[in-house]
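Notes follow once the structure below has been shown.
Partial complex: the chains shown occupy the same locations as in the complete assembly.
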Amino acid sequence: MLGRRILQFFLIFALGLFGLMGVKYGLGLSDYVIPGPGEIITTSRAVAHDYFFDTLNTLMVAVIGQAISIFMAFFVGITARKSTWAGTLIKAAAYNIQAYPIVAVAPIIFILLGDGFTSRLLIAAMICYFPLLLSVIGIMAEPVTDMEHFYIATGRMRWQLEVKIRAFENIGKLTTVIAGSSTLAMAGTIVAEFIAANQGIGHSIRIALYQSDLSRILTALFLIGLFLSIYQEILEGVGKRLTSGWILPKGVESEDL
Amino acid sequence: DCGETLNYRLKWLFNTSVVGDLYAQDFGFFQRAGLTVNVKAGGPERDAIRELELGHATFGVASADQVIRARAKGAPVVVIAQLFQVNPLQWIYRGVKPAINTPSDLKGRILGVTFGGNDETIMRTLMARASLTEKDVTLFSVRYDYTPFYQDRVDIWPCYRNAQGIMLADKLGQAGEAVRFFNPADHGITFVANSVVTSAKTLERNPEMVQAFAKALISGWEASLMPENRDKALAVLRKYNRDTPEELRQKQLDATRPLVLPESGARVGTIDLKGWKQTETIMLEQGLISKPVHVEKALFPGGKPL
Amino acid sequence: MGLTCQHLEYRYPRSEEWVFRDLSFCLDRPGFHSLFGPSGVGKTSLARVIAGEINGFSGTLDRGEINTVLYTYNQERLPGWAPIERHLDRITPEGREDLREHLIEIFGLVPVMGQTFSQLSLGQQNRINLLRYLLQDFQLMIMDESLANVDERSKETILLEIKELFPDRYFLYISHNLIEVARFCDRILLFRGIGKSPQSLTFTGLDTRKTNQPGRDALDAVLLEIMNAG
């Protein structure tokens, strides 16, 4: 399983690289527009070690950022799930803030929080949480009547229970979105590092961009993709174990679990 | 309160343009002055003047246009030293293109400018001096990405002479293309670049500390640019700017020296009063500030380094 | 007094057909009653009106002495995150643990207590669902085909036991099995549909209990009476 995902990643990356080389030699672009294979190999050898640890650093922050964003998404999603005035207000606030480009909001964040780890984490979480929020709101706003009826009829319904029922009914969708959001956490952390930090692979990419060094950027992209594949593999594995312990669906699916 | 760590926020990422700042830190110039200083990298979303006010930093580096804008909005910022005597912001162009000897040679070319950046201000001033309007040239919006220049879709591209300038020249050189630079200062445009700033409050409350800092910093800069310290300076750069190839770092360091240590022999850090005034005039002309701010009031008395 | 409805009128939002119009009836005493009638006639709709789950009807609905109405139907599900044993445990009001164990026994559910809901057969699901409702406070329980997918032997045991355990409550049992309704129910509210007048008729069934098992002739008489009216 682990093998498959990484294999797939290699395949995709190789395809991308070949495409790029195709463009280079097809259009006869010089090495400073798109570097040649030789330069890419030399450069990536040279920076591999540093970039490896940079990416690891980024991944750590992304993991924490993702945890925070899952928390935020559920917090906002649960508070905003009802179509009451307060609910829609929170929703409106969440949506509006999201529309603001992070680069425009970043100066304000720095003013309020300084430029430490917190800002980096907050920016990463803000980028990652919104897609989660959309799914969580979508799921939380939809009653599971056949299951909730008893609890409502007997006056036992609490918001925790409602949330639990709806989350559980949609556990497959939620795990897909959560596992997928690791991608966004990673991207978010890189953006945060790009504008705020002095470490992590985002910072390295920024430097490489200023130096216009596409070979380095490609190396960074390779490492990002690799680490992410591994992380997602782990997440999905955990998700599968968690949910399969819970649900044994009645029906054809149970056979091929 | 000498035990307290002083944050010194740079304008840009660690690169050759801040060699003196790093040198002063690493070779104990601040320490010997009894100060603990933390030199922090900057970036486009960073603004040292804001951080001074918020107390996130005690000293910082800001460009002259930032200082003037901040003064226009009542920020109590003061300049205690001017790092670049010559603005490193210049335009690079391919050697095979017709040379630009006067601003009027810009006519008909595609000019890269960062809209909102001070290169736009400088370029517009140059155009105004040469009586060129926007119809006479094509302004091309510059981003962090050099591809349009590489692809030769833009004639001249703004860059820091001592940093990206070296790198671009090197890349094109490898492909056998020569380059030239177009320096506005050669055409009478003095637009001051980076300076060291602090808040009026800090200066007022703790003049000795500010003095000590400025002295240590300038000594650090002087030392870093002495030819006999070249290897030490390069070692510092290697440490903080590991991503640039050694060969380029050497070239960049050599290109930085004449920008900070002018031929006139003025001391490092000298505040060029006339240059500041011209900068303000240009900004007024360009409508970047609505009324005079009398920037000389923000400069440390007499324009002399502390 | 029990439940009285007068001139009830209802149609679903955006529907043009009336489900019922001018429907009047009265359940005058506690007991195991039935709501009977052909498919699509409006039993479920009426049940939900009585339970307060459908509003927007007109006419008067007087619940009399009945404060707590529970409505349960055969498509309800229990959440799947725990075995049903744990679910039952959590929803048992204090002091009714013995009742719960007794019902589990009677309902024939002992062997499946450790399974989750989706691992049960349809009839097992039906029974679990009804069981948890019976543990709650109620004065009127509407059972909408709650035992529709349970075999007759179990159903008989369950119904007789319910009647013994809750002699002073109201039940409204919706089922399509006429014999069952005639045998076990007290009042039988025959719902004849919008076309007929009156829209409902009330009969009295055999009200079979553990202690009182009427004979076959009595049953035939009731069956005949209802069939002729329907």
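To keep things simple, chains are lettered A, B and C as they appear, and every chain counts its residues starting from 1.
The rule we apply is simple: a residue touches a chain if its C-beta (ideal position, glycine included) is under 8 Å from a C-beta of that chain, and two chains touch if they have at least 3 such contacts.
Bear in mind that the values here come from a model prediction, so they are computed numbers and not experimental data.
Stoichiometry of the complete assembly recorded in this file, written with the chain labels shown: A x2, B x1, C x2.
The working rule: only the chains that are shown with their structure count from here on.
If each chain is drawn as a node and touching chains are joined, the picture is a simple open line. Across the assembly, the mean Cα position most removed from that of chain C is the one of B. Chain-level centrality, scored on Cα centres against the all-protein Cα centre, points to A. Chain A and chain C have Cα centroids lying 50 Å from one another. Averaged C-alpha coordinates put the centre of chain A at 37 Å from the centre of chain B. For this pair, chain B with chain C, the centres built from the Cα atoms lie 84 Å apart. The set of chain B residues that touch two or more partner chains is empty.
Under the contact definition stated at the top, not a single residue of chain A touches 2 or more other chains. Taken together, the chain B residues at the contact with chain A in this complex read 13, 40-41, 43-47, 50, 54, 56, 144-147, 150-151, 164, 167-168, 171-172, 174-175, 242-244. Partner chain B is touched in their complex by these residues of chain A: 29-33, 47, 50, 103, 106-107, 110-111, 114-115, 195-196, 198, 204, 206-213, 216. By the touch criterion stated above, chain C contacts chain A in their complex at residues 51, 70-73, 75-81, 91, 116, 118-119, 129, 132-133, 136-137.
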